[in-house]
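Only a single protein chain was left out; the remaining protein chains are all shown in position.
What follows is chain A.
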(Lines give C-alpha, C1' and ligand atoms only; values in the text may rest on other atoms or scores of the structure.)
Protein backbone atom coordinates (compact mmCIF):
# COMPACT_ATOMS: atom_id res chain seq x y z
CA UNK A 1 0.00 0.00 0.00
CA UNK A 2 1.33 3.39 -0.96
CA UNK A 3 1.64 6.37 1.32
CA UNK A 4 0.71 9.76 -0.13
CA UNK A 5 2.01 12.77 1.80
CA UNK A 6 0.14 16.01 1.45
CA UNK A 7 0.92 19.44 2.78
CA UNK A 8 -1.92 21.89 3.23
CA UNK A 9 -1.66 25.59 3.54
CA UNK A 10 -4.17 28.35 3.57
CA UNK A 11 -4.76 31.74 5.12
CA UNK A 12 -6.60 32.27 8.37
CA UNK A 13 -10.30 31.48 8.00
CA UNK A 14 -10.16 30.06 4.53
CA UNK A 15 -11.56 26.79 5.78
CA UNK A 16 -8.50 24.54 5.75
CA UNK A 17 -9.18 22.86 9.07
CA UNK A 18 -12.79 22.33 8.03
CA UNK A 19 -11.64 20.73 4.78
CA UNK A 20 -9.38 18.29 6.63
CA UNK A 21 -12.07 17.53 9.19
CA UNK A 22 -14.46 16.88 6.35
CA UNK A 23 -12.05 14.47 4.59
CA UNK A 24 -11.71 12.53 7.85
CA UNK A 25 -15.47 12.54 8.33
CA UNK A 26 -16.22 11.40 4.80
CA UNK A 27 -13.69 8.54 4.98
CA UNK A 28 -15.15 7.35 8.31
CA UNK A 29 -11.90 8.16 10.06
CA UNK A 30 -13.41 9.84 13.13
CA UNK A 31 -14.33 7.47 15.96
CA UNK A 32 -17.71 7.99 17.61
CA UNK A 33 -16.31 9.31 20.90
CA UNK A 34 -14.25 11.98 19.15
CA UNK A 35 -17.26 13.00 17.10
CA UNK A 36 -19.35 13.33 20.25
CA UNK A 37 -16.62 15.43 21.87
CA UNK A 38 -16.75 17.65 18.78
CA UNK A 39 -20.51 18.05 19.05
CA UNK A 40 -20.13 19.03 22.70
CA UNK A 41 -17.23 21.44 22.07
CA UNK A 42 -19.11 23.09 19.20
CA UNK A 43 -22.15 23.55 21.41
CA UNK A 44 -20.05 25.10 24.18
CA UNK A 45 -18.78 27.63 21.66
CA UNK A 46 -22.38 28.51 20.80
CA UNK A 47 -22.25 27.05 17.30
CA UNK A 48 -25.32 25.44 15.76
CA UNK A 49 -23.25 23.04 13.63
CA UNK A 50 -20.43 20.58 14.38
CA UNK A 51 -17.21 22.47 13.89
CA UNK A 52 -14.96 19.87 12.23
CA UNK A 53 -12.04 22.29 12.34
CA UNK A 54 -11.79 21.68 16.10
CA UNK A 55 -10.49 18.22 15.25
CA UNK A 56 -7.11 19.46 14.07
CA UNK A 57 -6.47 22.51 16.23
CA UNK A 58 -4.51 20.61 18.81
CA UNK A 59 -2.74 22.71 21.39
CA UNK A 60 -4.23 24.78 24.20
CA UNK A 61 -2.79 28.04 22.85
CA UNK A 62 -4.30 27.27 19.48
CA UNK A 63 -7.72 26.53 20.89
CA UNK A 64 -7.60 29.79 22.81
CA UNK A 65 -6.56 31.87 19.82
CA UNK A 66 -8.48 29.85 17.26
CA UNK A 67 -5.45 29.51 14.99
CA UNK A 68 -3.02 26.74 14.05
CA UNK A 69 0.52 27.49 15.19
CA UNK A 70 2.51 24.41 14.35
CA UNK A 71 2.72 21.53 11.95
CA UNK A 72 0.07 18.97 12.85
CA UNK A 73 -0.01 15.54 11.27
CA UNK A 74 -3.28 13.95 10.35
CA UNK A 75 -3.86 10.44 9.06
CA UNK A 76 -6.59 8.74 7.12
CA UNK A 77 -6.77 5.91 4.69
CA UNK A 78 -8.91 4.59 1.91
CA UNK A 79 -8.87 0.98 0.70
CA UNK A 80 -6.08 1.87 -1.73
CA UNK A 81 -3.91 4.44 0.00
CA UNK A 82 -2.66 5.76 3.28
CA UNK A 83 -2.67 9.55 3.51
CA UNK A 84 -0.53 11.73 5.73
CA UNK A 85 -1.46 15.39 5.88
CA UNK A 86 1.00 17.91 7.30
CA UNK A 87 -1.30 20.75 8.26
CA UNK A 88 0.65 23.98 8.44
CA UNK A 89 -0.43 27.43 9.50
CA UNK A 90 -1.17 30.21 7.10
CA UNK A 91 0.27 33.13 9.05
CA UNK A 92 3.14 35.11 7.58
CA UNK A 93 5.25 34.42 10.65
CA UNK A 94 5.00 30.68 10.17
CA UNK A 95 6.69 30.30 6.77
CA UNK A 96 9.15 28.09 8.58
CA UNK A 97 6.42 25.57 9.40
CA UNK A 98 5.08 25.73 5.87
CA UNK A 99 8.49 24.80 4.49
CA UNK A 100 8.79 22.02 7.07
CA UNK A 101 5.43 20.56 6.12
CA UNK A 102 6.21 20.83 2.44
CA UNK A 103 9.60 19.13 2.69
CA UNK A 104 8.17 15.61 2.71
CA UNK A 105 5.11 16.12 0.54
CA UNK A 106 4.26 14.78 -2.89
CA UNK A 107 1.17 16.96 -3.07
CA UNK A 108 0.71 20.57 -2.03
CA UNK A 109 -2.88 21.58 -1.39
CA UNK A 110 -3.53 25.29 -1.56
CA UNK A 111 -6.84 26.81 -0.48
CA UNK A 112 -8.26 30.00 -1.91
CA UNK A 113 -11.38 31.74 -0.61
CA UNK A 114 -13.60 32.21 -3.69
CA UNK A 115 -14.76 35.61 -2.41
CA UNK A 116 -11.24 36.94 -1.88
CA UNK A 117 -9.35 35.28 -4.72
CA UNK A 118 -5.55 35.24 -4.65
CA UNK A 119 -4.17 36.92 -1.55
CA UNK A 120 -0.64 37.53 -0.28
CA UNK A 121 -0.53 34.14 1.41
CA UNK A 122 -1.36 32.36 -1.86
CA UNK A 123 1.83 33.75 -3.41
CA UNK A 124 3.84 32.59 -0.42
CA UNK A 125 2.36 29.08 -0.49
CA UNK A 126 2.85 28.74 -4.18
CA UNK A 127 6.42 30.01 -4.00
CA UNK A 128 7.30 27.42 -1.36
CA UNK A 129 5.60 24.55 -3.21
CA UNK A 130 7.54 25.53 -6.30
CA UNK A 131 10.87 26.12 -4.56
CA UNK A 132 10.65 22.69 -2.95
CA UNK A 133 9.60 21.17 -6.28
CA UNK A 134 6.59 19.34 -4.91
CA UNK A 135 5.45 17.21 -7.89
CA UNK A 136 1.70 17.89 -7.57
CA UNK A 137 -0.20 21.05 -6.78
CA UNK A 138 -3.93 21.01 -6.08
CA UNK A 139 -5.59 24.41 -5.84
CA UNK A 140 -8.94 24.18 -4.05
CA UNK A 141 -11.14 27.19 -4.63
CA UNK A 142 -13.20 27.06 -1.45
CA UNK A 143 -16.39 28.64 -0.18
CA UNK A 144 -18.03 28.31 -3.59
CA UNK A 145 -21.34 28.29 -1.68
CA UNK A 146 -20.73 31.95 -0.78
CA UNK A 147 -20.40 32.95 -4.45
CA UNK A 148 -23.49 30.98 -5.56
CA UNK A 149 -21.29 28.27 -7.13
CA UNK A 150 -20.48 30.76 -9.89
CA UNK A 151 -18.39 29.32 -12.72
CA UNK A 152 -17.20 32.77 -13.86
CA UNK A 153 -15.74 33.50 -10.43
CA UNK A 154 -13.91 30.18 -10.50
CA UNK A 155 -12.53 30.89 -13.97
CA UNK A 156 -11.35 34.37 -12.92
CA UNK A 157 -9.30 32.90 -10.09
CA UNK A 158 -7.85 30.18 -12.34
CA UNK A 159 -6.79 32.87 -14.84
CA UNK A 160 -5.17 34.92 -12.08
CA UNK A 161 -3.33 31.86 -10.82
CA UNK A 162 -2.06 31.10 -14.31
CA UNK A 163 0.17 34.19 -14.05
CA UNK A 164 1.92 32.68 -11.04
CA UNK A 165 2.48 29.46 -12.97
CA UNK A 166 3.89 31.36 -15.94
CA UNK A 167 6.55 32.97 -13.75
CA UNK A 168 7.49 29.81 -11.83
CA UNK A 169 10.90 28.21 -11.98
CA UNK A 170 9.69 24.61 -11.65
CA UNK A 171 7.42 24.23 -14.67
CA UNK A 172 6.95 20.44 -14.48
CA UNK A 173 4.63 20.72 -11.49
CA UNK A 174 1.27 19.06 -12.24
CA UNK A 175 -1.45 21.56 -11.34
CA UNK A 176 -5.20 20.97 -10.85
CA UNK A 177 -7.94 23.42 -9.86
CA UNK A 178 -11.04 22.15 -8.03
CA UNK A 179 -14.07 24.25 -6.96
CA UNK A 180 -15.20 23.12 -3.50
CA UNK A 181 -17.23 24.00 -0.45
CA UNK A 182 -15.56 22.41 2.54
CA UNK A 183 -18.31 23.25 5.00
CA UNK A 184 -20.95 21.44 2.89
CA UNK A 185 -18.57 18.78 1.55
CA UNK A 186 -19.10 19.77 -2.10
CA UNK A 187 -16.51 18.13 -4.39
CA UNK A 188 -14.54 16.67 -1.48
CA UNK A 189 -15.21 12.93 -1.27
CA UNK A 190 -17.77 12.84 -4.06
CA UNK A 191 -18.62 15.05 -7.01
CA UNK A 192 -20.89 17.97 -6.30
CA UNK A 193 -24.29 18.25 -7.92
CA UNK A 194 -24.37 21.94 -7.15
CA UNK A 195 -21.18 22.50 -9.19
CA UNK A 196 -22.30 20.52 -12.23
CA UNK A 197 -20.39 22.78 -14.64
CA UNK A 198 -17.16 21.31 -13.27
CA UNK A 199 -16.44 18.04 -15.06
CA UNK A 200 -13.29 16.95 -13.19
CA UNK A 201 -12.82 14.68 -10.19
CA UNK A 202 -13.74 15.55 -6.63
CA UNK A 203 -10.69 16.21 -4.40
CA UNK A 204 -10.43 12.73 -2.88
CA UNK A 205 -11.07 11.03 -6.22
CA UNK A 206 -8.26 13.08 -7.69
CA UNK A 207 -5.85 12.27 -4.86
CA UNK A 208 -6.67 8.57 -5.19
CA UNK A 209 -5.44 8.42 -8.78
CA UNK A 210 -2.34 10.62 -8.53
CA UNK A 211 0.68 8.63 -9.63
CA UNK A 212 4.16 9.26 -8.33
CA UNK A 213 7.41 7.41 -8.14
CA UNK A 214 8.87 9.76 -5.54
CA UNK A 215 10.76 11.20 -8.49
CA UNK A 216 13.65 8.95 -7.56
CA UNK A 217 13.80 6.21 -10.14
CA UNK A 218 15.50 8.25 -12.86
CA UNK A 219 17.95 9.80 -10.47
CA UNK A 220 21.52 8.67 -9.87
CA UNK A 221 22.06 6.04 -7.17
CA UNK A 222 22.95 7.46 -3.74
CA UNK A 223 23.36 5.47 -0.55
CA UNK A 224 24.36 7.41 2.57
CA UNK A 225 25.91 5.04 5.12
CA UNK A 226 24.16 5.49 8.46
CA UNK A 227 25.73 2.78 10.51
CA UNK A 228 28.28 0.00 10.09
CA UNK A 229 27.03 -3.34 11.41
CA UNK A 230 29.83 -5.54 12.78
CA UNK A 231 28.28 -8.21 15.02
CA UNK A 232 31.63 -9.89 15.89
CA UNK A 233 29.73 -13.01 16.91
CA UNK A 234 30.87 -16.50 16.00
CA UNK A 235 28.21 -16.84 13.33
CA UNK A 236 29.02 -13.46 11.76
CA UNK A 237 32.66 -13.09 12.63
CA UNK A 238 33.74 -11.25 9.48
CA UNK A 239 30.40 -9.61 8.70
CA UNK A 240 30.68 -5.93 7.83
CA UNK A 241 27.41 -4.47 6.58
CA UNK A 242 26.58 -0.90 5.65
CA UNK A 243 23.17 0.06 6.98
CA UNK A 244 21.29 2.93 5.38
CA UNK A 245 18.33 4.11 3.36
CA UNK A 246 18.74 4.51 -0.40
CA UNK A 247 18.33 8.24 -1.05
CA UNK A 248 17.74 8.00 -4.79
CA UNK A 249 18.10 5.65 -7.73
CA UNK A 250 18.69 1.95 -7.11
CA UNK A 251 21.45 -0.58 -6.48
CA UNK A 252 21.68 -4.19 -7.66
CA UNK A 253 23.74 -7.07 -6.33
CA UNK A 254 26.88 -7.18 -8.48
CA UNK A 255 26.91 -3.42 -9.16
CA UNK A 256 30.24 -1.68 -8.96
CA UNK A 257 30.17 1.05 -6.30
CA UNK A 258 32.43 3.88 -5.29
CA UNK A 259 32.72 5.08 -1.70
CA UNK A 260 32.90 8.81 -1.09
CA UNK A 261 35.12 10.46 0.01
CA UNK A 262 37.68 7.58 0.00
CA UNK A 263 37.04 7.03 -3.77
CA UNK A 264 37.72 3.31 -3.28
CA UNK A 265 35.63 0.93 -5.38
CA UNK A 266 34.12 -2.49 -4.82
CA UNK A 267 31.13 -4.59 -5.88
CA UNK A 268 27.90 -5.23 -4.02
CA UNK A 269 27.97 -8.74 -2.62
CA UNK A 270 24.59 -8.82 -0.87
CA UNK A 271 21.63 -6.57 -0.17
CA UNK A 272 19.54 -7.59 2.78
CA UNK A 273 16.51 -6.55 4.72
CA UNK A 274 16.65 -8.45 7.99
CA UNK A 275 16.70 -12.16 7.01
CA UNK A 276 15.61 -11.55 3.42
CA UNK A 277 18.19 -11.35 0.61
CA UNK A 278 17.26 -8.86 -2.10
CA UNK A 279 18.45 -8.46 -5.69
CA UNK A 280 17.76 -4.71 -5.75
CA UNK A 281 17.52 -1.87 -3.26
CA UNK A 282 15.22 0.91 -4.45
CA UNK A 283 14.96 4.55 -3.40
CA UNK A 284 13.71 5.04 0.16
CA UNK A 285 14.28 1.42 1.20
CA UNK A 286 16.22 0.76 4.40
CA UNK A 287 18.68 -2.05 3.73
CA UNK A 288 22.08 -3.47 4.69
CA UNK A 289 24.67 -3.70 1.90
CA UNK A 290 27.80 -5.87 2.04
CA UNK A 291 30.68 -5.47 -0.40
CA UNK A 292 33.05 -7.93 -2.08
CA UNK A 293 36.14 -6.47 -0.47
CA UNK A 294 36.95 -4.27 2.46
CA UNK A 295 37.13 -0.59 1.58
CA UNK A 296 37.34 2.55 3.68
CA UNK A 297 33.71 3.42 4.44
CA UNK A 298 32.08 4.64 7.64
CA UNK A 299 29.10 6.61 8.87
CA UNK A 300 28.44 9.77 6.92
CA UNK A 301 30.11 8.39 3.77
CA UNK A 302 28.17 7.71 0.60
CA UNK A 303 28.06 4.84 -1.89
CA UNK A 304 27.39 5.77 -5.53
CA UNK A 305 28.09 4.24 -8.93
CA UNK A 306 31.44 5.10 -10.54
CA UNK A 307 31.03 7.74 -13.24
CA UNK A 308 27.73 8.89 -11.72
CA UNK A 309 29.06 10.08 -8.40
CA UNK A 310 28.14 13.57 -7.19
CA UNK A 311 30.77 16.28 -7.34
CA UNK A 312 32.75 17.06 -4.19
CA UNK A 313 31.53 20.51 -3.18
CA UNK A 314 33.41 22.87 -0.89
CA UNK A 315 31.95 26.10 -2.20
CA UNK A 316 28.18 25.96 -2.14
CA UNK A 317 25.63 28.32 -3.56
CA UNK A 318 22.15 27.68 -2.20
CA UNK A 319 18.70 29.05 -1.59
CA UNK A 320 17.90 28.91 2.10
CA UNK A 321 14.91 29.51 4.31
CA UNK A 322 15.94 30.97 7.67
CA UNK A 323 14.06 29.40 10.57
CA UNK A 324 15.42 30.91 13.76
CA UNK A 325 14.68 34.01 15.85
CA UNK A 326 18.38 34.92 15.70
CA UNK A 327 19.34 36.31 12.31
CA UNK A 328 21.91 34.70 10.04
CA UNK A 329 25.35 36.08 10.81
CA UNK A 330 27.52 36.46 7.68
CA UNK A 331 31.02 35.11 8.31
CA UNK A 332 29.80 32.81 11.07
CA UNK A 333 30.49 29.08 11.02
CA UNK A 334 27.50 26.78 11.33
CA UNK A 335 27.19 23.03 11.25
CA UNK A 336 25.90 21.92 7.86
CA UNK A 337 24.00 18.64 7.86
CA UNK A 338 23.59 17.16 4.40
CA UNK A 339 21.40 14.08 4.83
CA UNK A 340 23.21 12.41 7.72
CA UNK A 341 26.64 13.91 7.15
CA UNK A 342 27.81 16.93 9.15
CA UNK A 343 30.54 19.39 8.27
CA UNK A 344 31.42 22.86 9.45
CA UNK A 345 30.35 25.55 7.00
CA UNK A 346 31.14 29.24 6.96
CA UNK A 347 28.67 31.70 5.47
CA UNK A 348 30.62 33.62 2.81
CA UNK A 349 27.90 36.04 1.93
CA UNK A 350 24.27 36.78 1.19
CA UNK A 351 23.65 37.17 -2.55
CA UNK A 352 20.13 38.44 -2.32
CA UNK A 353 16.85 38.08 -0.49
CA UNK A 354 13.68 37.00 -2.27
CA UNK A 355 10.37 38.74 -1.71
CA UNK A 356 8.25 35.63 -2.01
CA UNK A 357 4.93 37.37 -2.53
CA UNK A 358 6.22 39.02 -5.71
CA UNK A 359 8.98 36.52 -6.60
CA UNK A 360 11.36 39.52 -6.87
CA UNK A 361 14.99 39.42 -5.80
CA UNK A 362 16.19 42.25 -3.63
CA UNK A 363 19.89 42.61 -4.36
CA UNK A 364 20.69 45.27 -1.79
CA UNK A 365 19.11 43.50 1.17
CA UNK A 366 21.87 41.61 2.96
CA UNK A 367 20.02 40.29 5.96
CA UNK A 368 18.20 37.01 6.57
CA UNK A 369 15.90 36.67 9.57
CA UNK A 370 13.15 34.33 10.66
CA UNK A 371 10.98 33.22 7.72
CA UNK A 372 13.17 34.96 5.12
CA UNK A 373 14.18 33.18 1.94
CA UNK A 374 17.34 34.14 0.09
CA UNK A 375 20.45 32.96 -1.68
CA UNK A 376 23.78 32.54 0.10
CA UNK A 377 27.24 31.13 -0.48
CA UNK A 378 28.94 28.76 1.95
CA UNK A 379 32.39 27.30 2.27
CA UNK A 380 32.69 23.90 3.97
CA UNK A 381 35.57 22.45 5.98
CA UNK A 382 35.31 19.16 4.08
CA UNK A 383 33.67 18.46 0.74
CA UNK A 384 30.06 17.30 0.71
CA UNK A 385 28.74 15.01 -1.99
CA UNK A 386 25.51 16.73 -2.92
CA UNK A 387 23.57 17.06 -6.15
CA UNK A 388 21.88 20.26 -7.22
CA UNK A 389 18.40 20.25 -5.68
CA UNK A 390 16.72 20.79 -9.03
CA UNK A 391 18.52 17.74 -10.45
CA UNK A 392 18.10 15.34 -7.53
CA UNK A 393 16.07 16.70 -4.58
CA UNK A 394 16.76 13.62 -2.44
CA UNK A 395 20.48 14.49 -2.36
CA UNK A 396 20.30 18.25 -2.75
CA UNK A 397 19.01 19.61 0.56
CA UNK A 398 20.74 20.40 3.82
CA UNK A 399 20.06 22.02 7.18
CA UNK A 400 22.18 24.46 9.15
CA UNK A 401 22.59 23.92 12.88
CA UNK A 402 23.79 26.64 15.25
CA UNK A 403 26.65 25.14 17.26
CA UNK A 404 25.85 27.14 20.37
CA UNK A 405 22.08 26.75 20.60
CA UNK A 406 22.00 23.40 18.73
CA UNK A 407 18.87 24.69 17.00
CA UNK A 408 18.10 23.91 13.38
CA UNK A 409 18.31 27.43 11.99
CA UNK A 410 17.90 26.97 8.24
CA UNK A 411 17.13 24.61 5.41
CA UNK A 412 19.04 24.95 2.16
CA UNK A 413 18.70 23.84 -1.44
CA UNK A 414 21.95 23.38 -3.37
CA UNK A 415 22.08 25.31 -6.64
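Remarks
The rule we apply is simple: a contact is a pair of C-beta atoms (placed from the backbone, for glycine too) under 8 Å apart; a residue touches a chain by one contact, two chains touch by 3 or more; residues count from 1.
The criterion applied here is as follows: contacts and distances are computed from a predicted model.
Missing chain, UniProt protein name: "Sulfate adenylyltransferase subunit 2", from among "Fumarate hydratase", "Sulfate adenylyltransferase subunit 2", "Copper resistance protein CopB" or "Ion-translocating oxidoreductase complex subunit E". Across A:115, A:230, A:344 or A:360, the single residue that touches the chain missing here is A:230. When the missing chain is restored to the complex, the residue among A:244, A:310 or A:374 that touches it is A:244. Across A:82, A:269, A:344 or A:360, the residue that sits in touch with the chain not pictured is A:82. Although one chain is not shown, part of chain A still touches it, namely residues 1-3, 26-29, 31-34, 41, 56-61, 63, 69-80, 82, 84, 96-97, 99-100, 103-104, 189, 226-227, 229-231, 233, 235-236, 239, 241, 243-245, 273-275, 284-286, 288, 299, 323, 335, 337, 339-340, 397-399, 401, 406-408, 411.
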